[in-house]
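Every protein chain except one is present and positioned as in the full complex.
The block that comes next holds subunit A.
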Amino acid sequence: MNESTHFDAVRQARRITEQAVGWYIEQQEPLSERQRAAFLDWLRASPNHVAEYFAVVQMHGDMKAAAALKQITATELVEQARRDNPIVMFPHMEKAMPEQRPVHSKRSTRSRHLLAGAASIAALALVWLGMAHWRTAEVRPQQARMEHYAATDTAQSLALADGTLIHLDRNSDIDVRFDDRYRRIEVRRGHALFDVGKDPARPMLVNVGGHVLQDIGTIFEVRRDSGGDTLTVISGRVRVLDAQKASSKGDDLPLPGVAIADLSAGQQIELDASGASPVHPAQIAQTTAWLPANISFEHETIANVARSFNAYTSTPLEIEGEQLAQKRISGVFHADNPQAFVAYLSTLPNVRIIRDADRIRVVSANQTETKSGHL
């Protein structure tokens, strides 16, 4: 199924739900003549409206019983709601938490050192990447020194000091070398997904066999199999260049040469020694199948959580509004279901969801709400 068609359908369904709920709630007080006519018009506009209205009515019938299952007192509810940084307890959270702590303590001395070294962004990412089934490593490559990372039995997540996040599949290894001019990474074997941190002063160059990938603020996946290399761009754009011979200074990573192809979100290309295939559309779900099925996070900013979802989708989430972006939440979501996360965000106060063709904007509506606030 065409992804954008599916996307439109989801958006459409959500709008109908919101309208149905809005109308349902309006009925609690007698409708004005104009509202009655508008409601009837709405019902008559589509059988989908009628069906959704029935569904909302039915759910409303269950709501009382569902709410009655809750043990929490009203005072506790009010207290939870009042807290500035909401912690949303999700079912798996208790499971995720203890596994995360040892990672923290084991590296605490180093973390403190790094924090002192103004690498707080890496520390943030460390928390974020505390996924239940993933080992977390924190990395800060030193200048002009090659760091080698390998994932053997389990997939790994790396958080580099520049904010770049890398997921390494099993049996994969990469070399990382950052200096003042470039951020260089070589994929030696396996699968790696890159979510490149922003650093305009130092371009990120990723070497894959005889090719160099130049990233322009993006998420992409590299796969090195015996059959050849595959590059898939999840979001943003990537330029593929031929690799030149290594420079004379003993720099053993080759520099970029002639540009071969430009890829944008949802595109894929196969590369091997003889050259490159034509650029073609990718099956994103297939490409990211090796990534963890859940996204879990504890006391993480909404901006970072959104970013982790973006590894799975060509319609990235964008959080607009600094206050909203920095709000901290906790929980577990299915990675292949960013809609659930968006649905959660839409329940936050003054948050509006705007769905564009190529992205989902989560906008913090700062303007004071109007009294008339039509639904």
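The rule is short, and it goes like this: contacts are C-beta pairs under 8 Å (C-beta built on N, C-alpha and C of every residue); 3 or more make two chains touch, one makes a residue touch a chain; residues count from 1.
Everything below uses one rule, namely that contacts and distances are computed from a predicted model.
Participant: When one chain of this assembly is omitted, its UniProt record names it as which of these: "Transglutaminase-like domain-containing protein", "GMC family oxidoreductase", "sn-glycerol-3-phosphate transport system permease protein UgpE" or "RNA polymerase sigma factor"?
Facilitator: "RNA polymerase sigma factor"
Participant: Which of these touches the unseen chain: A:K70, A:R181 or A:K198?
Facilitator: If we include the chain that is not displayed, A:K70 is the one touching it.
Participant: Using the document's definition of touch, tell me which of A:A37, A:M146, A:A259 or A:I354 contacts the absent chain.
Facilitator: From the options A:A37, A:M146, A:A259 or A:I354, the contact with the absent chain belongs to A:A37.
Participant: Based on the whole complex, identify which of A:A13, A:M146 or A:A289 touches the chain you can't see.
Facilitator: Here the residue in touch with the unshown chain is A:A13.
Participant: Could you pull out which residues of subunit A are in touch with the chain that's been left out?
Facilitator: With respect to the unshown chain, the touching residues of subunit A are 13-14, 17-18, 20-22, 24-25, 27, 31, 36-37, 39-40, 43-44, 46-47, 50-70, 72, 74, 77-78, 80-83, 86, 88-91, 331, 339-340, 343-344, 346-349, 369, 371, 373, 375.
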